[in-house]
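Let me give you the structure first, and then I'll get to my questions.
Omission of a single protein chain aside, the complex is shown with its protein chains in their original locations.
Coming up: chain A.
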Amino acid sequence: MITVLFFGKLAEIAGAKAELQAVASTDELLEQLRLQYPALAAEKYIVAVDKKTITGNTSLTDHCTVALLPPFSGG
């Protein structure tokens, strides 16, 4: 199982937390999430795997946690 955490506006789309069957990589995971929550496609966010931000496609292990965080501008 992979735990996915959604922050900010993304949590309104997908809920704060989701558990998904293990997939091999972040690209696969994001593809799956976009199918499940089409509204995510229009959002801007960064991806972190086990609390480390990533940029390119990253392989995932079972029981890892993936977080999706949008930028905030408010002050």
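To be clear about the criterion, contacts are C-beta pairs under 8 Å (C-beta built on N, C-alpha and C of every residue); 3 or more make two chains touch, one makes a residue touch a chain; residues count from 1.
Please note the rule applied: contacts and distances are computed from a predicted model.
Participant: With one chain of the assembly withheld, which option in "Molybdopterin-synthase adenylyltransferase", "NitT/TauT family transport system ATP-binding protein", "Thioredoxin family protein" or "Transketolase" matches that chain's UniProt protein name?
Facilitator: "Molybdopterin-synthase adenylyltransferase"
Participant: Name every residue on chain A in touch with the hidden partner chain.
Facilitator: Where chain A meets the chain not shown: residues 5, 7-9, 16, 42-44, 46, 48, 51-53, 55, 67, 69-75.
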